[in-house]
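Each remark here refers to the structure printed beneath this line.
Removed: one protein chain of the complex. Kept in place: all other protein chains.
A, B and C label the chains in the order they appear, each numbered from 1.
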Amino acid sequence: MCRVLAYLGEPIFLEDLLYKPDVSFVNQTHQAAFYTRLNLAGSGLLAWDARSERPDLPFAYRSTQLAIYDRNLRALAAKVRATALLAHLRGVPYDTRAIIHEQNLHPFQFEGARLALAHNGQLARFDEMKFALLPKIRPELARAIRGTTDSEWFYALLLSQLPDPHADLDALDIARGVTSALRIVAGIRRELGIRTFSPMNLFLSDGNDLVAVCYAYGLGHYDGLGDDFHPPEERVLRIWYTIGKSYGLYNGEWRMLSADEDASSCLIASEPLTRDHGTWHAVPLQHLVYVKRGGERPPSVEVVPLDVE
Amino acid sequence: MCRVLAYLGEPIFLEDLLYKPDVSFVNQTHQAAFYTRLNLAGSGLLAWDARSERPDLPFAYRSTQLAIYDRNLRALAAKVRATALLAHLRGVPYDTRAIIHEQNLHPFQFEGARLALAHNGQLARFDEMKFALLPKIRPELARAIRGTTDSEWFYALLLSQLPDPHADLDALDIARGVTSALRIVAGIRRELGIRTFSPMNLFLSDGNDLVAVCYAYGLGHYDGLGDDFHPPEERVLRIWYTIGKSYGLYNGEWRMLSADEDASSCLIASEPLTRDHGTWHAVPLQHLVYVKRGGERPPSVEVVPLDVE
Amino acid sequence: MCRVLAYLGEPIFLEDLLYKPDVSFVNQTHQAAFYTRLNLAGSGLLAWDARSERPDLPFAYRSTQLAIYDRNLRALAAKVRATALLAHLRGVPYDTRAIIHEQNLHPFQFEGARLALAHNGQLARFDEMKFALLPKIRPELARAIRGTTDSEWFYALLLSQLPDPHADLDALDIARGVTSALRIVAGIRRELGIRTFSPMNLFLSDGNDLVAVCYAYGLGHYDGLGDDFHPPEERVLRIWYTIGKSYGLYNGEWRMLSADEDASSCLIASEPLTRDHGTWHAVPLQHLVYVKRGGERPPSVEVVPLDVE
Partner (left out) sequence: MCRVLAYLGEPIFLEDLLYKPDVSFVNQTHQAAFYTRLNLAGSGLLAWDARSERPDLPFAYRSTQLAIYDRNLRALAAKVRATALLAHLRGVPYDTRAIIHEQNLHPFQFEGARLALAHNGQLARFDEMKFALLPKIRPELARAIRGTTDSEWFYALLLSQLPDPHADLDALDIARGVTSALRIVAGIRRELGIRTFSPMNLFLSDGNDLVAVCYAYGLGHYDGLGDDFHPPEERVLRIWYTIGKSYGLYNGEWRMLSADEDASSCLIASEPLTRDHGTWHAVPLQHLVYVKRGGERPPSVEVVPLDVE
């Protein structure tokens, strides 16, 4: 399971999210709090700045270098203030069969598309499902797949469910697309007789909206996951969010500055950025979260149940 | 077009093939004699030593580092004496869309298979052909594909045409398999209306036999290849071989020591390793070359026409 | 000899300098017009944007990946508009002894220093000079050296000649520092009996000022440079500049929009960015160029002779 961080809100220096909190995103490379595996297969991010000159075009960076040692990432994080972010640390099994290259780094965003996806989790027996998904993917999107991850195939499948994959989508469109894609995967699992546990935490953004999914297929079905597989604690399966006026260092603590009426910033992540996660909320399993940026209004956060199987 | 070098014969230090001749394989990175494009996407080799303890297992090395700067390759070449070799330099368009990673480096050799493939050339409009090839590829071989090259898909297609893709094949079996795979590709080109020029020079070995193919689909059909495409000279399309007793530095010249009756070594390459190519022979277009190692007998080289369309 | 590009002036998207002109900086990787060697050892840039929130902190990016294939560089260039730039392509001999890593990539800028340096050229017999330079370098600056290039040592030497290496320097201070450092090198060459040709084209900026040096030690002394050394044409040794209102595509041509009185932008480079270099001027050998940004006034360009030996 990889680590993901998503943000929508007031301008924030990337280093305040990626480096400074005690369970900072970059430190999750080797010391995630909820997760003992290392994330050693590289990192990627898309960071939008609504105030910049080409606001729809995010700063984009992906590298197989370890994030903890990556000077380019460090420099970018000190310079860019973002109003939206998708960031991803990739973890893969400790095995020479692991395929580590730039094309497998999240977030995925096809040329011409505005929507981007970062994923933590994995589809069991994906190698078998892969070509079965083909008929559900538009040919031009199937051809755009560059890597080998289940995540990128899922992204192509999701875009294929949208009326126009290159359009400026609102959160509801995105939510419909992802639900539809999850249903198709559920169907193929049934067809192929795959019941194995497969977590699919998904984080989607186009810089204006943010949608996150906390989903797992086959809860409780751990056959075929290997002898060294231990069913994860529920907090590991969940995704976590915090909302407020702005994220920062307040009274010696990295947290959202609380705000009753004018919450304008939201963080969603595979785990809280601080060991003290009193100000964070867990999204229940099989739920979807919307965050919209609406003109002058603050982002609203809505958590709704997902029914895909 | 990439550069390929194949060898079968007397034990030879890899450095005598890769580094020492004036158009040495490694120097073809930046100064191939027949070909002005640079080969900057990495290199790979499989080197068998019939006298070593696990003779069927080749020394294997692939790296996206430029061969001219690669100290690991240099060290291996100084230490290993091979009785068979497949070596490949990868060249790709000068474009950020190029996908450069280890999984795209030749020679391809799936786990458990003895046969390996290196390719120079490319299938026009491969992105469209790719999924059309799927029904002709055995599912377990399709799932073994790790990269994005036409070459690896062709390799999976070729193995799929063999009665047992993991068996110890003789040169005739290999030739049948490759011919059959080339025919399938020809059929799909017809189906999809693809007539564009597509060179397919193929080099196949399992350490005991060597088969090379000098083939091009759509000779003369250069539409769609871009304004800066220039039809290649015929010598560039051909593949070249030299046979003799042993390859080495004789009278200040890198060449095969000639041998009337006891020729025991054969080199086949996308171009000669020396500017003086008096001792090299060009394989005609649309031909296939066999080289067999037969017990006590020298390798025999046979050049036969290919009929696949 | 590497390739360097420096800019000071109106905000410009990096891609207009790095990618779009016909001899674009990135294309100089493999097809510099004035220089036939390839620049395959990586690239680096510092790009300041005077309008950004931390204007003294440049966007910084360095990678040993080939610039022509570097997606992160491409993405940055599409997003950042700079008011000052130092960019560098590194070329090294085609040899496994070449040391290619991030610490050898220009521009050099030590932690805490505002001034940065990019260099094309090289000091003959630098390995011998290196430790002789030590007494002239402040210990804390000597300890900040991370790589193995003559360029970085020269940078440490230059900073050591400044009253305060971390201060905000004006063009005149920079010019004095570089002249003083060049004199020290000249002295050490005399001491060690080194007379060999050693080009030292230097490009210095802190985001507000730009100083470039077109210098060569030992003109005409080509002993010891190897049999395959050919004395370079003078245009290769020179550096080139163009000034005007703004650089862009005007009437189908990439060039400076000319301006009589309000020239506000200046490009200096190791070669022009277009094959047509009618609008570019060559700096004579052994000269230094100043470009200052002065409040509301346009940058003034001044070319003065250098006397260091």
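The rule is simple: a contact is a pair of C-beta atoms (placed from the backbone, for glycine too) under 8 Å apart; a residue touches a chain by one contact, two chains touch by 3 or more.
Owing to the predicted nature of the structure, the values given are computational and were not obtained by experimental measurement.
Chemist: Taking the complete complex into account, which shown chains does the hidden chain touch?
Modeler: Listed by label, the shown chains it touches are A, B, C.
Chemist: Among B:Gln31, B:Ser63 or B:Ser180, single out the residue that touches the unshown chain.
Modeler: Selected residue, touching the omitted chain: B:Ser63.
Chemist: Identify the residue among B:Lys79, B:Arg97 or B:Arg190 that touches the chain left out of the display.
Modeler: Residue touching the absent chain, from the options given: B:Lys79.
Chemist: Just the residue numbers, please: which parts of chain B touch the chain that's not shown?
Modeler: 52-54, 57-63, 71-72, 75-76, 78-79, 81, 102
Chemist: Provide the residue numbers of chain A that touch the chain removed from this figure.
Modeler: Contacting residues on chain A, toward the hidden partner: 27, 29-30, 38, 40-41, 66, 68-71, 74, 92, 94-96, 98, 100.
Chemist: Against the chain that's been left off, what residues of chain C make contact? List them.
Modeler: Residues of chain C in contact with the hidden chain: 99, 101-103, 127-128, 130-131, 134, 139, 142-143, 146, 148.
Just so we're on the same page, only the chains that are shown with their structure count from here on.
Chemist: Quick check on chain B against chain C: do more than half of the interface residue numbers occur in both copies, making it same, or fewer, making it different?
Modeler: Counting shared over all numbers used gives more than one half: same.
Chemist: Distance-wise, how many Å sit between the C-alpha centres of chain A and chain C, to the nearest whole number?
Modeler: 40
Chemist: In angstrom, rounded to a whole number, how far apart do the mean CA points of chain B and chain C lie?
Modeler: Going by mean C-alpha positions, chain B sits 42 Å from chain C.
Chemist: Taking each residue of chain C in turn, which ones touch at least two of the other chains?
Modeler: 71 - these are the residues of chain C that touch more than one other chain.
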